[in-house]
Structures are given as structure tokens and as C-alpha cells.
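A single protein chain has been removed from this complex, and every other one stays in its place.
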């Protein structure tokens, strides 16, 4: 699709804190191209003094990474830091009246106990920001000054089952979800772990954190439940495979009572009819259909008479699962068309 | 492990019908090295006149593919043909008193209706051979003259849940299994389909035949149930990913009542204590742990208080999922140590 | 870089003949986003009736492929057909006064005998169009109505040595070039050949057409020489490896007399100082630096006292090596900034 002619020619300045990781690099790329943004500073403590093009030559960007010094000159701040670090930096940015979008898990969970259990870190009860799942919470996002951007697995799973929980089809009730998601290895970040080397991961698949992944409470919360008092059974098996980008989620859903497959498809189409980046597809989806895009593809692959569903979703973990969704949220917050700068 | 010193120096002659596909090539490789086998003829209609080394240079084998002409000179015959073709050839080989191992799905299902539904092909009620899942049916296999070798997905799934069905732990009862399996692309055979080209499948994942795959009735049958009258809910989502070899299966099991995780592990260890190729592992399994081996690795990854289990298995689809298991069955049938020729 | 604000708001209509291959799909994507282009028809005989999104879901394009019927309603026509087919279609388009960019090899070679030898096809002596190597022939391109877009290997090689032949450094004279280029498998087109399947090409490298590739005379011609009367020794070994996109060329150059490495670097920098898409880099280049971009990276890796040079270039074969360069040429022909629609 061709970029919409921007209704607004207002320009905003933006800086990125934690700019040298894969999500930070994608943010850099998207902000450099965004018609309403002037990219200012790129902060990355560990890469201080290096040019962006040394790490990401494809970006052809001359800016130099520097350590964040507390400045608040930009209109917007994106934080793409390891978990735990944004908790410390965000309050000052919010106090200075800045628009903030945090890509970490620091501000996602309302319940401090859940946060402590899954992130091994104590945080104060008030440390929550608007949850930036653009398709579900756009009304809150439009009004917000600070957004917590969803996790990558969480995005692929929540968008895959949200219509069952939030669609206006009172007869649908979920009893259990078993979810298996395969992520590209870029999801583990720009890493120097032996276990993520090419020699170890080529032609390989590995599950990890089965039943203990930190996106579990995030998913439950977004679906109106919680991991401590679940209203439905939920198991989640994350995996990494031999690919760089993408998340492919198989959602095995057990409903309380049988529902016709066509009704489910209708429910999904209605639910996402105004969502420019969610495509409910009749055909099987694949990772390559969404790689390098901000789309989330959803396919109802199986609906058994007994109420068993298999729903399959695909996203690019670095775009719809991170930087792309962050820009989508920014567009909503700035009153721009939702797709601005995301039509590639 | 070092090859066991063969108790028997008896030599048998063997030929392969359908030798030019990936399973056929693995059979060729294994039989060339097997201390008790003299490999005779390699039949492959579509490659008639070509040397093995033209298709599989790594084998360094000078034999020439030829069309099968009905000869019955060898002691053993392996059939690695597309589904439907073995049905026609096997009866004559059995009548001639030959030892037969068929790697197709033609003789796996007892119920002709299930066969017709899943293979789109009519077969006579008697067309069933001993099901060659070495770890479950060795007593029958030892006595058999003709074996139907299990499917690749089926092997990875059946071995992953068999102890819950066949172990002597009366308290365990399965209510539902949701299975998601990722296969290497070699599982689709030596193919010229555009959708299996490197350009389409690199950095990709794709599900297919969700809920309709022909291994579903095979799995149900091996677990003492059937797809037409299931005693537990079963959904199966097969996928292919960006790898050549391997099957990685995530088995979400819902038990009727809670069982302690350690008891499950104990149950599995006991069940497989005499199985040289099944390894019940404490650590996470990965595809690379089993690639180019005949092992099936099993890991109990999650056991929730409510009776939810996540069991993960890994095999090499061309070895334990096809040619390796065929040799394992042959060893059992010939009275040789089960691991002969499979210790690499 | 951010897209330049277009000096021109003129809109042109464009159609693609041969739109369903990989180059055609990249053209589709680029033209959909181009601010001065209205994409009209997508012609692809073999995919007639299919929606673009069925083959290339990432494009999210609803247009339907159809057979080309000879219409001449668009302002521009891109041809991305198998070699030999454009020869038949281009004359009528040129006669109708259309702007034509042909991505095949049909119109590249001036010498009919060379064409016949390397393309196994007779063509009339006049069947030559302006050679669209944007960095070398922009003056001719700006004036041309019909362009023959360079081959992918040829682009990576010509740009890597052109300064030695065409730079104003009279002392440099080339005696021999040995070139080894590895291409991504997408260079073989959207194919159903067994030898290009994932199972055959994963973890593989294969050379082909050593010394006989059709880009040899194209390269010689662009460097002011010819394959029949070569003014320097030239050998070319093309390879495909386990990647989808990219060409990585190692150019071993033997000069007639010693030249200082810094002088060579200076020569290259001067030669490409006004070329927005050629980057002469101090550091080693890699395929990932140029993948999904229109850049050609050039690195002088080695300069021995005796006059031996190793020059390394990297391009994305589908962009700078095909569709991207075609758009670059179109921009030149339409009087638009050279980078319009190519800044991603």
C-alpha cells in the first residue's frame, strides 16, 4: 500500500534509549523514515562512540551512540532496554511531560506479585502504564502520555484469541488454551551466547521456559484474567527455531461448548474489521507472509464439533511484536493515521 | 557407542524398492554399513539408469537404479514408495516367503474406512501388517515376516505419550492431547514443488493438514483408541520449518486427575528402561541432539497441579522416523542385537 | 534516510509484464510505494486469475494477474520475463512511444554472435537498448526511452572494477580478473527444480556455468572489451549458497604494474562520489549490510606490492541487481531524484 498523504505536517522530535539492540535498530529505521518524526539522539551505553552504520550498515546512518545522560529535549522517548532498566528512567521522563513508549516488560503487569514472580524483581504498585495493544486498547492509548508496548509472544497470542474473549458473542466461553509459539532467534536479542551461535542453532529447534515465561501473566491480564486466579487453563511453550525473524503461534483452544467454525470466522472478521494490520485469512498463514511487515495474520485452521479450535497467527517479532507496534501506538498518541510510516 | 560385536555372522541379502527418495537413500546408507547385510538391488523407476552417486554423492555407491521387475532373489525387501504402491507389490513378496518392511502408510491402519478417509484410497480389510513401533510391539515384530514401519510424526508422538497409556500406572488417564509437531522439510520427500524451494522455505514456518493428517488414525490406533471412536480428545497440527532433518513435537496432555511430575518421570523411565534408542532426559531436548542418530529423546517439560503436562520429543525424521527404525525392526526380526548397524 | 520531498508531483502509470516472479514481485512492491507511480496492470501468463496476495501475501495487494494482451495504456512498462520473450514484445511498446525497462538479457549485448553463443538464441543486430547501469551510463539513460537493465552478477562485478577501467587514472591497467560470486537462490527465480529445494540447498554451496555464464560478455562489454576479443584475461565462477538474497563477489584483479592501495581507494572514492547507492567502505562488507537495500558496497580488501588486488562487492540481487536498479533507472528517465522510492 502507498503511504497515506499525511493529514498533518507537524513534526515531532524523538530519541531512543537502548538503540543498539535489534528492536532499537528497527525503531531507528522506522523513525528515520517516518514523515512526522525528526530522529534526534540514539542512546546505547555499551556501544558508546560507535556509529550506527558500524553495527547496522544497512541503515546507512551516521549518528553516534552515546550514554543516556538524563536529557529531556525530545518530544518523544522510546525505551528499548533490558528488563528492569526502564523502571528507573521512565518516571523522570513522565514528570518532564514527555511522550514515552517503553518496549520492556517493566510496566506491563498491574500486579506487583506477578511481576516479582515472573521478572524476579520488585516494583512499586503504581508502576503500570497503558498497555499498548493497539487493536484492543486504542481508546486508552489515544489519551495516554506513556505506553507499555506489548511483548512479542504476547502480541501473537493475544491477537489470536482476543475475539473469543472480547467479541460480542456471548455464547463463546473459553475453557483452556494450549499455546505453542516458535520465535525467530532475533527475539533473544543481539547476543553473544554460545547456545545462540549459528553453529548451534542452524537446523535446530529448542523449547525453553515452558510454563514459566514472563509473557504468561501479560497474556492472562490482557484477556481479563490473571495467572494467579486463572479463569481458563493456559499452558504456553515458547520455542526458538532456525530463523531470524517471525513468531508463529499455534493456539489450541477448548471452548466450553461447540461453536460452528463459520461463526468463529465471522466473529473474528467483525472484531478486526477496522484493524489495518490484522488480517483474518482464509488460507494458511506462514511466517514469510508477515516478515518485514507490521501485519498480524490470523487463520482459523480447525474447528471440531466438540468445541476444539486451532488458531494460527504469524507476526514479525521485531515489527508487530516490537518496533512496528511501538510506531503504531505513537501514531495513535499523536493523532496521526495509524499506518503512517508503516506501509512498506 | 561402539558397534556390538555381532553374535551372528550370518549374512542376509536385501533389496530396496523405491530407493531414490530420502528414506530410500538413508536405507541404502545403513544397509551398506550393516555387518549382516549384503545390499543387492536398488529399484527406483523414475531414476532408471542413474548411479546412486549421481543423486547422493556422499554415499559413494556405484549401484545403478533400475525399475522393479518382480524379482524375489533377496532375503529381505524394503519398500519406500509413495503411498498406494506397496499395496500392489507386497502380496507377491509375502507369498514368496520374503521378509518385508514397508515404510509407507499402506498397511498401517486396521480399519479400511479410516484408511479410505485419510489416504483417499480403498483397500481390502486384510491389508494390515504388524505395526513396527519397536519399543511397543517387539514381541509381535520378532515373530513377524512383514512389518509396516510407523510414520515419522506418529513415531515422535506415540513414543511421547505411550507410557501414559501403556505403562502400569492405573491412576493415569488421558482426557486430551493437543500436539504440535515441526518437521524438517526432508519429510516432504525429494520434491520439486515450488512451495518447498529454498527461496520459499528459508526463514519460514508453515502448518498444513491441521486436523486431517493421515498420521492421526495411526496414532490413535497405536494408543488403543481410534479416530472414529476416540477415547480422548486429540488435535494435531503438523508444521514444516527451516530445517532439513528432525521432528520436534510438543505434546500438551490433559490428564483426568492431577499426577505428580516426579511420578510421571518415574513412569517414563521405567517404561523405557530397556529401550536402547529412547532417552528420557532431565534437560530440555533439541533437534540437534538427535539429528543423524536413531534416538528418540523425551523430556517432561511441565507438569501442573491440575494435571496438565507438556511433553517434548525429538527424533531424526529420516532415521528413527523412517530408515533407522526400519533397520531396528529388521534387527529384531533377524534375531540380531537391536542396535546393530545403528551405532553412529 | 528519509524519502526526499519530491520536487515533482507528476504521476505516471506503470504496468509489469512478467509480474509473478521474484523480480516482478519486488517491482510490484517498489512501484506500489513510489510517490510518482500509479501501478496499473500486472501481467503473468502462468498465474492468470490469481491475486498477488496468493503468491506474495506480504504485499497485501488485491490486483489479479492476467495474460498480456498487447495493450499500451500505461506510460511505462517493465518487463521481467524469461530470456527470449521480451525480444518479441518490446518493439510494439517502443513503437507506441512507451517508456520501457527490460530486466531480461535480451537487449544487453551489442554483438549478435555473442548473444547467440551465450543465450542460444538468434537476434537481429539492431536489438540493443541503452544499458542501464545507472552509475556508469546516466547520461545515456536520462535521454533513453528504452533501457536494458543489467544482470545481477554483472552489476556486482562491473561496479566493483569500473573505476579501474573508467576512472581518470591513466597509470592503472588491468591484466586479469578472476571473479568468484555467490548468489542467493532467489537469483534462480521462483522455481520448482528439485536441485533448488530446501532439502538440497540448505547447508550447501554449488558452482555452475563456470566460464560459460551469460553475464561474461555483458561484463566485458560494459568494461569496454568483449568476450571474443578480450583486452584482459577474465574468468568467472558463479555459485549459489544457502541464502535467499544477495550477491557477494570476490574480484581478484591483476594489474599490469604495481599501484599503491591508498591510491586505489582514492580512485574508487572519487569515481563514486556522486553515486547515492554505491558505498566504498573501509571495513569489510557483508551480504547482510545490503540485503533489502539498493546499495552496492565496495571494499578494497587487499592490495599487494606486485599489483594484485582483491576487491569485494555486495548487493541485494533482487534490488540493486534487478528491481531496485530498474526503479533507479526509471527515476533517471523521468527526471526524478535518483533515490525516489528507494530509501528504505
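By letter and in written order, the chains are A, B and C; residue numbering begins at 1 in each of them.
The working rule: contacts are C-beta pairs under 8 Å (C-beta built on N, C-alpha and C of every residue); 3 or more make two chains touch, one makes a residue touch a chain.
As the structure is a computational prediction, the values presented were derived from the model and not from experiment.
Asker: Quick one: which shown chains sit in contact with the chain that's not drawn?
Answerer: The chain that is not shown touches these displayed chains: A, B, C.
Asker: Would you mind spotting which of C:11, C:92, C:142 or C:205 touches the chain that isn't drawn?
Answerer: C:205
Asker: Using the definition of touch stated at the top, determine which of B:203, B:218 or B:338 touches the missing chain.
Answerer: In the complete complex, the chain left out is touched by residue B:203.
Asker: Pick from A:196, A:284 or A:334: which residue touches the chain that isn't shown?
Answerer: Of all options in A:196, A:284 or A:334, contact with the hidden chain holds for A:196.
Asker: What chain A residues would touch the chain not displayed?
Answerer: Residues touching the hidden chain, for chain A, are 22, 184-186, 188, 190-194, 196-203, 242-244.
Asker: Hey, which chain C residues sit against the chain that's not shown?
Answerer: Against the missing chain, chain C presents residues 176, 178, 180, 182, 184, 200, 202-208, 210-211, 233, 235, 237, 239, 241-246, 248, 250, 252, 254, 284, 286-288, 291, 301-302, 304, 306, 308, 310, 312, 314.
Asker: Extract the touching residues of chain B with respect to the undisplayed chain.
Answerer: For chain B, the residues touching the absent chain are 1-3, 32-33, 35, 54, 57-58, 60, 202-203, 279, 281, 283, 285-286, 288-293, 295, 297, 343-344.
The working rule: only the chains that are shown with their structure count from here on.
Asker: Spell out the chains that contact chain A while also contacting chain B.
Answerer: C
Asker: Compute the centre of every chain as the mean of its C-alpha atoms, then state which one is farthest from the centre of chain C.
Answerer: B
Asker: Any idea which chain sits dead centre by C-alpha averages?
Answerer: So the chain sitting closest to the middle is A.
Asker: Distance from the CA centroid of chain A to that of chain B, rounded to the nearest Å?
Answerer: Once rounded, the distance between the two centres reads 39 Å.
Asker: For chain A versus chain C, what separation do you get between their C-alpha means, in angstrom?
Answerer: 37
Asker: Could you pull out the residues of chain B that touch at least 2 other chains?
Answerer: Chain B, residues with two or more chain partners: 184, 200, 202-203, 242-244.
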